[in-house]
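Structure first, then comments.
What you see is the complex with one protein chain gone and the rest in place.
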Amino acid sequence: MTTQIKIADTHLNPAECIEWVMSPEAGGIDIFIGTVRNATKGKTVVKLDFECYEAMAIKEMEKIAGQAFDRWPVQKILVHHRTGTLQIAEIPVIIAVAAAHRGAAFEACRYIIDTLKQTVPIWKKEFFEDGEVWVAAHP
Amino acid sequence: MTTQIKIADTHLNPAECIEWVMSPEAGGIDIFIGTVRNATKGKTVVKLDFECYEAMAIKEMEKIAGQAFDRWPVQKILVHHRTGTLQIAEIPVIIAVAAAHRGAAFEACRYIIDTLKQTVPIWKKEFFEDGEVWVAAHP
Amino acid sequence: MEVNVLAFGIAKEIFGASSIIITLTNDATVSNLKYLLEHQYPKLKQLASYMIAVNNEYALDGDTVHQHDEIAIIPPVSGG
Partner (left out) sequence: MEVNVLAFGIAKEIFGASSIIITLTNDATVSNLKYLLEHQYPKLKQLASYMIAVNNEYALDGDTVHQHDEIAIIPPVSGG
């Protein structure tokens, strides 16, 4: 049960993340990579800005990893999240989970990204050609 | 709706697979990586051999990708499978699915690996210290 | 007592600063703090929701706030 959590203002590297979760004990690894999409609700997105309350974000990510270890027989959990300005197709988040069997890896990975989006204090501002908006801020 | 299917007797490369599925339209990518585990049912595994009925395997993988495109709004599907001899921690299979939204990517990826294991004509022989066995051959 | 409230995302724009000082009574709760914040910054009431974090943990309305706590306003998160 090993965890690697990182918040970084530079490019996230999927290959390094995969390298880190691989092990002789693992049989299946599930990786989720978020990427910046060029449109949201039909509007062209120019770029994103991510802001983070870092000390709390790391604490919340550790909680989520702990919950995943409690609920599924997984071996390694990695969560990397970007801050700063991201261009289209850049990577805001990578989650990688290694387990002896694939079911646990898939379920834990899904749980971690779903919960991260609900609880981890990170905020995304979308920039359009004609304005900008903090995502989810208003009803 | 683009598919990349490959059966290879050399090292599979996760970074190249991720590169291929990424696109400006994608918001979420789910990747499953199978790895050779050092033990099965408590017995130490030394290595694996994969044999493949290639023409049919590719046809079956294309069918599975087609079913995934029918069932989920996904954009790109990649399936790479190894043949030949694999050592512990090597990668027999990589599946990568890109979608606008993560739910579809997760579900399609899980469907593809689950179905691949049921229908694609590939056979795995496990080598132990004291013998070898074709996996699933006997009841 | 005076407490420092950190702000992130849209809250930073509403405050016009990355932190503000709020004067509270000594036994103030999170609920009291929210009331004062909304009084001074009515735009907070237009948010879909927001939480208060105390010492890097989400706090409940009834929790007491202490002078040297690290307090933050957490507008709806949107990471990932």
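Each chain carries a letter (A, B and C) given by its place in the written order, and its residues are counted from 1.
Quick note on the criterion: contacts are C-beta pairs under 8 Å (C-beta built on N, C-alpha and C of every residue); 3 or more make two chains touch, one makes a residue touch a chain.
Given the structure is predicted, the values throughout are model-derived calculations rather than measurements.
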### Task
Could you tell me which of the visible chains the hidden chain touches?
B
### Message
Going by the contact rule already stated, which one of B:Lys6, B:His101 or B:Lys117 would touch the omitted chain in the full complex?
### Response
B:Lys117
### Task
Name, in rising order, the residues on chain B that touch the hidden chain in the full complex.
34, 50-53, 55-57, 59, 81, 92-93, 113, 116-125, 134-139
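Note that in this section only the chains that are shown with their structure count from here on.
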### Task
Taking the mean of all protein CA atoms as the centre, name the chain whose own CA mean is closest to it.
A
## Note on the structure
chain B to chain C, mean C-alpha position gap in Å, rounds to 48
#### Entry: Interchain centroid distance [CA atoms averaged], chain A/chain C, Å
26
### Summary
Note: chain B residues in touch with at least two other chains are none
### Query
Which parts of chain C, given as residue numbers and ranges, touch two or more other chains?
none
